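Entry: subunit A
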Amino acid sequence: MLELRPIFDAIGEFLNSILPEFWVTIVSAFGTGAIILGVASVFVLFFVWWERKVSAHMQQRYGPMRTGWHGWLQTIADGVKLLQKEDLIPRDADKLVYLFAPVVCFVAAFLAYVTIPFGEGLIVQDLNIGILYIIAITTFTVVSLLMAGWASHNKWSLLGGMRSAAQIISYEVPLSLSLIGVIMIAETLSMVSIVVQQEGWFWNWYVFRQPLGFIVYYIAATAEANRTPFDIPEAEQELVAGYNVEYSGMKWAMFFFAEYINMLTISAIAVTLFFGGWHAPAPFLDFIPSWIWFVGKCLLSVFVLMWFRWTYPRVRVDQLMAFAWKFMLPLAFVNIILTGFGIYLF
Partner candidate 1 sequence: MELGVFYILAAVIVVSGLLVVTLKNIFHSALMLILCLFGVAGIYILLHADFLAAVQVLLYVGGVTILMIFAIMVTHQLTGKKIKHYNEQPVPAGLIILSLLILLIVSITRTAFEVADKAEPMPTVAVIGRALMTDYVLPFEVVSVVLLVALIGAIVIARRD
Partner candidate 2 sequence: MDSESLLKYVQEEYSERIIGGEMVKGVPVFEVKPEKWVSLCGMLRDDSDTMMHSVSNYTAVDYREKHGGFKLVITIFSHILNHRLTLETLLPAKDDEIPEIETLATVWPTTIWFEREHAELFGIEFINHPDPRHLMLDDDWDEGYPMRRGWTGTDFVVKPDK
Partner candidate 3 sequence: MATLEHYLILSAILFCIGVFGLLSRRNAVGILMSIELMFNSANINFVAFSKFINPDILTGQIFSVFVIAIAAAEAAVGLAIVVLLYRNFDIVNIDKINFMKW
């Protein structure tokens, strides 16, 4: 079996045996942090490459081919190049804010991983308020975008920052509301407990009890992650590059990094809440390790996000807002009320 849990358990036990409790916490926090950072980086590197490949094949071309086999080294090359790229700060920029905007953006995306269950037992901390924690911590993204937009002292970036802030906060409401339905059924906010409740055959997955909730969630999450068709903050054709017009080199790379981490985050939430997390769709498939199921489902969800991106045009900012408030929000309300009655009746 390829389950990873025993390994971590063993490490934990070992640590417990040689260190006082307090230090175990510290060490394991750093350890897990480093691991997750590594895993996330690998995912991001992979996603960027994958997205380029997927988009390329959807457009009947090849995508990166010449840096490593089928260009698998491409993202690494990009990263190293960005390291060497001059990192300039515009004269009129608000220097400190300008510097910290990517930091905040990255950290906000990264911190969400504290409570994402990558597999059975493969969760860093099963927070009691799990899902609420993720929603709360990712709101920092808005702050970072506003910081970036404002600090650059550039009109395009200011517009982009304002747009994205308006967009993200607007979609946050339907996003949170769409999760309420699941929480009503699951009676918990803990990610692990929600997954545990979806054990067994795939029809136990909440997506079958919360189809509406899932749709609302997925659309809102796409918007939260600034993906096409909701990528107006970066809208290349309108705002050149949105809030990160002025960013170059590593600072820009951090925004980019965070965007792809967010993609994984929203996929992970979708999988956890609606698609049975690490559970196999059927009990007899359990021999495949849980984390593979989880990652597999996440990849599928990420693929769908990419698929959207390479198919649809971008919506306009006012339509985007109207869609959030006039369509998604009522829909989320309907979902809650329906769920409420449903639970009461059955």
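Regarding candidate selection, all candidates are chains of the complex that A comes from, given by their letters.
Following the convention adopted for this analysis, a contact is a pair of C-beta atoms (placed from the backbone, for glycine too) under 8 Å apart; a residue touches a chain by one contact, two chains touch by 3 or more; residues count from 1.
Nothing here was measured: the structure is a model prediction, and the numbers come from that model.
Picking from 1, 2 or 3, the partner of subunit A by touch in this complex is candidate 1. Across the interface of their complex, candidate 1 is touched by residues 22, 94, 97, 127-129, 132-133, 135-137, 139-140, 142-143, 146-147, 150, 162, 165, 169, 172, 187, 189 of subunit A.
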